[in-house]
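Left out: one protein chain. Kept in place: all the others.
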Amino acid sequence: MPVHGEIWTIKELFVYPNENIVWSIQIVLYPYLTGLVAGAFVLSSLSHVFGKEELKPVTPFALVFSLALLLAAPLPLLFHLQQPQRNIHVLFTPHFTSAIAAFGVVFSVYAAIVASEVWFTYRQHIVESALSLRKAEGLPARLKGLLYRVLTLGSYDVSEKALKLDERVATVLAGVGIPVACFLHGYVGFIFGSVKANALWMTPLMPVIFIMSAVVSGIALCLFTYIVIMEIRVIFKRPSPWGPERGHPSAMPQRETDIQIIRIIAKYLVFFMILALSLELLDLVFHSYTAKKPYEILQTIIFDRFAFNIFGLQYGLGMALPFLLLLLPSLSIRRAFVASILILFGVFMMRWNVVIGGQAFSLTFSGYMNYQLPIIPHDLDTFKEGLAGFLLLLLLPFGLLWLFSRFLPLFPKKEKLSPLG
Amino acid sequence: MMNWSRRHFLKNSAKALAAAAVPAAAYELLTPEILAAVRKGKGPRWAWVIDATKCVGCGMCVQACKRENEIPWETTASRTWVERYVVTTDGRVLIDSPNAARDGYTKNNPMGEQVPAEQIAKGFFVPKVCNHCENPPCVQVCPVGASHVTDEGVVLVDRSWCIGCGYCLQACPFGTRFFHPVHKTAEKCTFCYHRITKGMNPACVDACAFGVRKWGDIRDPNSEVSRIVRTERVTVLKEEYGTKPHAFYIGLDRIVR
Partner (left out) sequence: MRSHVFRPLWIALGLLALFLTARALYVPGDFGVHRGDYTYGWYRTGNEDDWKAVQVKHKGKDYCAGCHHENYAKIAASKHSRIQCENCHGPARDHPMDPPKLAVDRERDLCLRCHADLPYRPKVYTGLPGGPIPMKMQNPEVHNPGLPCVTCHSVHTAGWK
């Protein structure tokens, strides 16, 4: 009768009998998704809080995406729990000396902030849709109208004054949201950084490293999705499927504006990549310079067993190459697209190398554990913590984004944009 | 000026002397049993004393523990286990603990390797168990209060409250925790709480015919464990993690993991 983790753990040399890789693929995905949430939110806040006017067109999109990611982010954790039905205990009897307990509260606060900001951003659209669908015929349209009416929260005030107020509140929320987003993701870093038993994880830099790579991955994801959405419109040469104004001639693709925004986003991306890289290298240098007791085995992990993962995939393919692609002059959409995919992959590899790499060596410092991702699920564990469960949760945010886009236009037209236009 | 600074100097030296005297006394007081006594709460504080020099690696303790505490026999994990250390004359270190040593060591095959007796420089067995640490990181990281310390210093897991996040499995530097394959909650040595609270010995203690495992109240100066900790050369595992383990070992070697 295998204990949890035994199925995908292959032990080498001397490993304690009870040790297994208990934090598997879902715990790789969990900080990844949380990071994307934080990154997308930071991007959406840049125009509000730091007055980055040039980013305004992507603000609502990044915000809604952040909400979609946010809803998906705790699910990997849930999939990974051995007693998922008890998840509410984290909020009912939180033990704040644990980073996971703190995560529960910070997450709830953050969710409230993001949801409110979405509401304030889209209030005009919601009210207008609710009014226009009031007399709608047919069940789908009536249901849609009902949903909009619920979403108005009973307020139909779209006077000039009210909209001004909306914008002010959204700005305040964006301002409050940034530290909370960093907090949220810092905590995720803290979950690892505070495990003193794990020589690879235990570093005070961990929370900061996680925040930086979070911002990088979040911005890259927005870039990626933005390009996908825009290119779909260009490729199919048809009006936007993303807003209620479908069929309207003004929704025809406008490619020229895209590349400007992409170049701006790319600049921020490069900036945060530099920060992330320097912190990660600092950590690496410190491990090897101070070379404490566990370093002997860490060395074999970093420079041997995970060398290809770390230097080839994470830094080479996921950092250096996209860095070049973004920095070379006259950035094209295609190059930005490839770069954003590479960055997303690179940050994912970073999570992988931290989570799986950190468990690749035994607490004995005399043995190794190799992880074998379950591909074909044959029971609940191998589904939840296998490739299938992973892909399901990885794609979920995109599904949610699509769902939200049915109700909230991701790229509102200038004149319809409220209150940001 | 001169005068002032001399007085100042003298006064400060007196202070420094007093300050030096206090920590010196404090360090003397910082023996494990005193530290344990300072803990809030009265009554016993249980601790292990494990005499590794006497262990023959029969694994009877593991067998008894698994049966007493209903850890499925076919599970490789165990609340307690026995490790074998063999150092060859050419300096290689072989360590293993197949199936947590539930079947004992009956063959000379460390890590599956036949090592002739004349090539063995030294070798020994080390029983392992939860240290019931004074500052258990496993309890500190539990997000829901399922892991906790009792008044007697026993670290327990609440099977009805544990959400199975595995954080405690990561936090314990000794690798004592695992997920119970049936209950799906974090599992660990309970010091045989159901036995010791009835005045019995933990199952592993009874099963050991060699007197390797001793347990008792470290707050009671007359108990066997506090006498040994006070008067003999004992050590604990992985002290550097600051968890203050309460399993005191006799006869450990530096290669012990």
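Should a chain be cited, it is by its letter among A and B, assigned in written order, with residues numbered from 1 in that chain.
To be clear about the criterion, a residue touches a chain if its C-beta (ideal position, glycine included) is under 8 Å from a C-beta of that chain, and two chains touch if they have at least 3 such contacts.
Only a predicted model underlies this, so the values are computations on that prediction, with no experimental measurement involved.
Considering the full assembly, B:Asp103 is the residue among B:Asp103, B:Glu224 or B:Glu239 that touches the omitted chain.
Listed by residue number, the positions of chain B touching the unshown chain are 40-41, 53-60, 63-64, 67-69, 84, 86, 103-108, 117, 120, 122-125, 135-136, 139-140, 145-151, 156, 158-161, 190, 193-195, 197-198, 200, 203, 206-207, 209-211. Within the entire complex, the positions of chain A that touch the omitted partner chain are 88, 91-93, 95-97, 112, 115-116, 119-120, 123, 153-155, 157, 162, 165-166, 169.
Here, only the chains that are shown with their structure count from here on.
Averaged Cα coordinates give chain A a centre that lies 41 Å from the centre of chain B. Those residues of chain B that touch chain A in the complex are listed here as 72, 74-78, 81, 83, 93, 95-97, 99-100, 111, 128, 137, 140-146, 161-167, 169-182, 184-185, 240-242, 257.
Every residue of chain A that touches chain B in the complex is listed here, in rising order: 1-6, 13-14, 16-20, 22-23, 77, 80-84, 86-87, 89-90, 92-95, 97-101, 103-104, 191, 194-198, 293, 362-366.
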